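There's a structure below that I have some questions on.
Every protein chain except one is present and positioned as in the full complex.
== chain A ==
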Amino acid sequence: MQVTRDFSHYVRDAGEGLRHIDLAVEGVHCAGCMAKIERGLSAIPDVTLARVNLTDRRVALEWKAGTLDPGRFIDRLEELGYKAYPFETESAEVAEVAESRFLLRCLGVAAFATMNVMMLSIPVWSGNVSDMLPEQRDFFHWLSALIALPAAAYAGQPFFRSAWRALSAKTTNMDVPISIGVILALGMSVVETIHHAEHAYFDAAIMLLTFLLVGRFLDQNMRRRTRAVAGNLAALKAETAAKFIGPDEISQVPVAAINPGDIVLLRPGERCAVDGTVIEGRSEIDQSLITGETLYVTAEQGTPVYAGSMNISGSLRVRVSAASEATLLAEITRLLDNALQARSRYMRLADRASRLYAPVVHATALLTILGWVIAGASWHDAIVTGVAVLIITCPCALGLAIPTVQTVASGTMFKAGVLLNAGDAIERLAEADHVIFDKTGTLTLPDLQVMNAADIPADIFELAGRLALSSHHPVAAAVAQAAGAKSPILSAVEESGQGVRATVDGLELRLGGPSFCGAEALVGSAALDPEASIVAFSKGSERFILSVRQGLRPDAKAVIAALKARNIGIEILSGDREPAVKAAADALGIPEWRAGVTPADKIARIEELKRRGAKVLMVGDGMNDAPSLAAAHVSMSPISAAHLSQATADLVFLGRPLAPVVAAIDAARKALHLMRQNLWLAIGYNVLAVPVAISGVVTPLIAAAAMSGSSILVMLNSLRARSSSREIV
């Protein structure tokens, strides 16, 4: 059968006879990698552009149309030691990038205007106490207006739009007081300038916009980066399927290019990327990623298979019922929808702060105006003082308090191997006080390991490993990997469903089921782990058995201890059988565990904990965990998780260790602490500044100094989130 790779789905026409493809690349860390990749790819003739983006870990490639097969780039990167996958930008990410650029443009305009208005304001402030002529002052005020008004009209757009949206929906948000403050300050300054008054607040208004745009941009940038990471994760999973394009011809195509009704081939050792029904063939499949159950299921004609199942023994032909994302188990989809609706009720710290803030500030300003009128001041003076109160309380520091900490904290988490999937995940993770772990794939590693390698003579184990290289069976692959085998035995023959055999130096070698190797007696005598798969190996008349199973993550025990030390409750909820769950719970010292739990049961347990006031962190990987990941207060998934779970989880952690879970909790707690501290700093500043504003002695100079002072203080405080946290485990 002929297998071809088809990347045409990802190739774009870049105009002028050029083709463009984006690749997500694994393992790019430094300038060295960057130079190596760019030189290596540029050396291919007809390549016109090869540029690495280190921030997003992607490579953009352009070449002359019709001359090259994109598969060649992937092979070249493989030779250089990098795994690359074609990448398709999702529309959500495009929107985030556009928004991010727009904010940066606004920020540029606002910063330019602030600097130039300030250049005009400082002579006015110093001139007011010396000998500036009123005509000169008016001239400077008019110039300031000329710069500040158009700049504010442009750079204020993000706030005005959002405020308008909120008001049209008859709600209020942080942008409403900001917009009112800026517009009133600018309007009052124009009126004052017309009347040749001494004070104008153009500088304060535009500076306020600049600081707020810094916060807004940081927030947006974090979201954009998260989105980019999520896009790469999807590409790195390299979901392809072998699609039949003729009766005997198959092509390896990306899942995105597969349509319902297509027929795909599922070979032994492959993970299924689509949902469908078996139409031909017979095999065992591992559905642990979907149900949590580690025992294999028999698949034959008519058996439904779901994306994420691993095919173990024979080849299957599958008719696609839906490509990757369209349908899933109906039950899980329904639970997931309900859970997601419940989650959106969480209110972020910043929103809670602003909900309190706006009424208080507006009431204060109004009372100030009325108070001064009652005290006998003119309406003009009273309104000027009231607007001064609005300007000085404008939530500059408040707008920076949370995004700055989040930006720094997400960088710290990134270094610890944790990626954020949701912007408010840090706040929610910091509150977590109860952790629920799924077992399969979360506490245990997703790949199989040989448990009794130490009991077998090293030379025998190596020989078994070399023989195992000739088999596609996942258990054999695990044996080969554990033995570090590199060179296969050339004469090896695989007997489907039985094992592999070969003859070396006149001795017959066999690897496979116990009966295939004549080792039933050994299996009967040994007390074996109920969860392990048994493989037998025979060399001549010698017989050995290997026990292969999913092992616990190497640092799982230390992580559980570290969580206990932080007074966090721990339990295991698994869809797997009782003996398997009990063994894991005992090994880790977790007294509370439940086995054979359905997705609905998991949600019920989470709801019960919620009612008791616990904030639950759910850590799981299977598709059966997806609804509970959504139902929990906050959730985490390993990178090996099912597509759906990873998309639902708030955080995703990389690599084999479990330590990122604790690292993320620590970083989040520290970040929340700093966010609260920042809010208090911002409030403290207001408490000091507002009485001064109410008393009517505020000048533009005082407003500008107070505003920039508090903003810088908050930003410096946020940087403390970067200092390395204490030892994790």
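Just so we're on the same page, contacts are C-beta pairs under 8 Å (C-beta built on N, C-alpha and C of every residue); 3 or more make two chains touch, one makes a residue touch a chain; residues count from 1.
Heads up, the rule we're going with is that contacts and distances are computed from a predicted model.
> For the chain that is missing from this picture, which UniProt protein name fits: "NADH-quinone oxidoreductase subunit D", "Cytochrome oxidase maturation protein", "Glutamate dehydrogenase" or "ABC transporter ATP-binding protein"?
Of the names offered in "NADH-quinone oxidoreductase subunit D", "Cytochrome oxidase maturation protein", "Glutamate dehydrogenase" or "ABC transporter ATP-binding protein", the one UniProt assigns to the missing chain is "Cytochrome oxidase maturation protein".
> Touch as defined at the start, partner being the missing chain; which of A:8, A:136, A:259 or A:695 qualifies?
Counting the whole complex, the residue in contact with the absent chain is A:136.
> Among A:65, A:80, A:104 or A:190, exactly one should touch the missing chain; which is it?
In the full complex, the listed residue that touches the missing chain is A:104.
> One chain is left out of this view; which of A:95, A:115, A:279 or A:366 touches it in the full complex?
Considering all chains, including the one not shown, the answer is A:115.
> Across the whole complex, list the residues on chain A that are touched by the chain not included here.
Output for chain A: 30-31, 34-35, 39, 52-56, 101, 104-105, 108-109, 112, 115-116, 119-120, 136, 139, 143, 147.
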